[in-house]
Each structure stands twice: as structure tokens, then as C-alpha cells.
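Heads up, the thing below is written out as C-alpha cells.
Removed from the display is one protein chain of the complex; every other protein chain stays in position.
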Amino acid sequence: MIAAVVTGNIWSSRRIDGLPNGALLRVEALESGDRFIAFDVLGSGVGEHVLVAQGSVASNWFPGTPPPVDALVIGSIDRDATPEVPPNSGL
Amino acid sequence: MIAAVVTGNIWSSRRIDGLPNGALLRVEALESGDRFIAFDVLGSGVGEHVLVAQGSVASNWFPGTPPPVDALVIGSIDRDATPEVPPNSGL
Amino acid sequence: MIAAVVTGNIWSSRRIDGLPNGALLRVEALESGDRFIAFDVLGSGVGEHVLVAQGSVASNWFPGTPPPVDALVIGSIDRDATPEVPPNSGL
Amino acid sequence: MIAAVVTGNIWSSRRIDGLPNGALLRVEALESGDRFIAFDVLGSGVGEHVLVAQGSVASNWFPGTPPPVDALVIGSIDRDATPEVPPNSGL
Partner (left out) sequence: MIAAVVTGNIWSSRRIDGLPNGALLRVEALESGDRFIAFDVLGSGVGEHVLVAQGSVASNWFPGTPPPVDALVIGSIDRDATPEVPPNSGL
């Protein structure tokens, strides 16, 4: 999964059949800076840190016929998370 | 998903069985600049901003036997979308 | 999908069970320059421009048990294709 | 698979349904330096070298309905592993 920050959203009035209800969020990966669009059913807001799953697992989460969705917000990242330990800190 | 702009199309007269009806569009990712080919059933035109799903979810969208398609235009992006908020704007 | 040029082929005498009949082509992505190996059933030749699908959709195209193939030439690209429109041309 | 070092963990109190029990670990790929989040059921600790599988195979490992998990720690890498042979050493 990728840790990302929500930076906005997009609207798509003309779309193919089969997209479920939910938001299309612009997100930016916190580590790589990659920007992409993720589907969200949690009501995540701009500036929120979220966890995004990518690929067919995003689609298969939905009940019924899998929709053409390749990125899904699976949770928000708690702000009071344990600080990350630098990988070269000797632990 | 990836936000991309349509830059052209390609024609493939000699092809394997199983490709559905639709267009093969050249697209360029708006953020990364990556260029690839996406399948389109919406009649998207050159210059249009579109949302592209990648991987097996593109193939599984089609009814019947999944075709060998790994990128699908799932919608056009509305021009009047909310402006993106810079990720470091303090929100 | 990726537009690529065929640059050669490889031979693999010692291989696992389950690989179908066909050629293993060296291909180079036209845009990124990435080089990889794609399975081909169309008899594509060196120098030919082809369209390559990647991932499980390549495997699932084959009838019967899906083979361990993650890239498949799905068509040749016609030489008389419409010239690509530059993405910043104002269209 | 990717060889990675565990650098921390994250907590996600607000999450979608269907995530199994286990830890969400921050990991850093040893070769590329890429950082991402992997699901762990082995109790791996910070500083431990682990092997991570990515994509739908991570999800399909779980019994029952596949969860929206795209990276899974499948083992720890033994510290007494055979030293790697440089690829240009003539072997």
C-alpha cells in the first residue's frame, strides 16, 4: 500500500457504466511524490493522510461485479502514529 | 487511476482475436508525462482529459471473456473541476 | 498497452511446463525505452511496431490453463497511422 | 518479491471493512530505496529484513474473501544468508 495525502478531487460526468458511488480523489504519494487518482468511500478530506491499495485488489473489494477501479483508499493514517525509525539507526 | 490527455490514436489491422470494438487511444499522463495506449469506448477526442484505469480491472470491465486490454478510459474529467489544493498549503 | 518495436528474440530450451507455442520477442517501448520480453503469436518481425498488453490479461487471453506469460503482442501498429497531435498544441 | 527493511508502522483507526488482523508496516526496499506499506502477520520488528510479495497475490493468500491488501510480508530474510555474488564477477 502507499501512504498518500489527499490534494483534491475530480468530477467525471461522462463515464462508463459500472463505477460505484464514491469520490474520485487526487492523491500524492508521501514518499515518491507520485500523483494519481484513488476511489474513496470514507469521505476523506483534502490534507488527510490516507492508505491506498492499488491494482485488482481495489476492484475486488467491492461487492458484486468488480468495478473498473485500480486504486482505493482503505483507511486514514492516524496523526499520532509512532514516529518512523530511520532505517540506518542501528535497530 | 491516472489522469491523462488524449494525444492521438493508433490503428492495428493485424491483431489477435478477442479485442472488442472501440478505439485505441494514445494518452499522456498529466502528472508523470508517461505515454501509453488506452482502450476507449466513450468516443473521447484528442485534447480531452480522461481518467484511465490500468491492469486487469480494465479487462474485467468487459462482459464475457475478458479481452487482452490493460488500460481503459473510464471517464472524461470535467473541465470545471475544483482547482487542486497544493499539498503543502497547510490544509 | 505499450507501443513497442521488436528488436530480436530469445530462445529458452530449458523452461517450465505450461508455456504455449509462440515466440519470445525482445521489445523496446517506443516512448520510455524500457526493454522487456513479450510473447508473440502473430509472427511479428524485427523492426515491426507492435502493441503489447502486460500483466495477467496477457495470460488470460490463452484458452485453457493460463500460462505464466505477463506480456503479449496483441497487434501490429499500422505504419499509416494518424500522426500524433502534440499534447500542448491547443486542441 | 522485494527484499526490504522494516522502518516503522502505521495505525489506521478509520478504515474500510474487510481488513484482516495484522500490522501495517512501513518498509523500505533494500535495493531501490522505495518506501511503502506492507501487511504483516509474522510479528516482524523494526530493523528486520523481510521478503514482500506485491499485487493480488498478497490478497489471495488470505482465506475467505480476499482483503484489499496489495503487499504482504511472506518471510523474514535470514541474517546468515549466502553473500550475494556481484553480477559482474565473471561467474
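As written, the chain order gives the labels A, B, C and D, with residue 1 at the start of each chain.
The working rule: contacts are C-beta pairs under 8 Å (C-beta built on N, C-alpha and C of every residue); 3 or more make two chains touch, one makes a residue touch a chain.
These figures come from a predicted structure and were not determined experimentally.
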| item | value |
| --- | --- |
| Residue touching the undisplayed chain, where the options are D:10, D:24, D:37 or D:53 | D:53 |
| Residue ranges of chain D at the interface with the undisplayed chain | 1-3, 31-32, 41-42, 51, 53-58, 60-61, 72-78, 80-87, 91 |
| Chain C residues that touch the omitted chain in the full complex | 5, 7-16, 18-19, 24, 26, 28, 34-39, 46-47, 55-56, 58-59, 66-71 |
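One rule holds for everything that comes next: only the chains that are shown with their structure count from here on.
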| item | value |
| --- | --- |
| Interface numbering overlap (same over half, different under half) for chain B and chain C | different |
| For chain B paired with chain C, centre-to-centre distance based on mean C-alpha positions, whole Å | 19 |
| Where chain A touches two or more other chains at once, by residue number | 55-56, 58 |
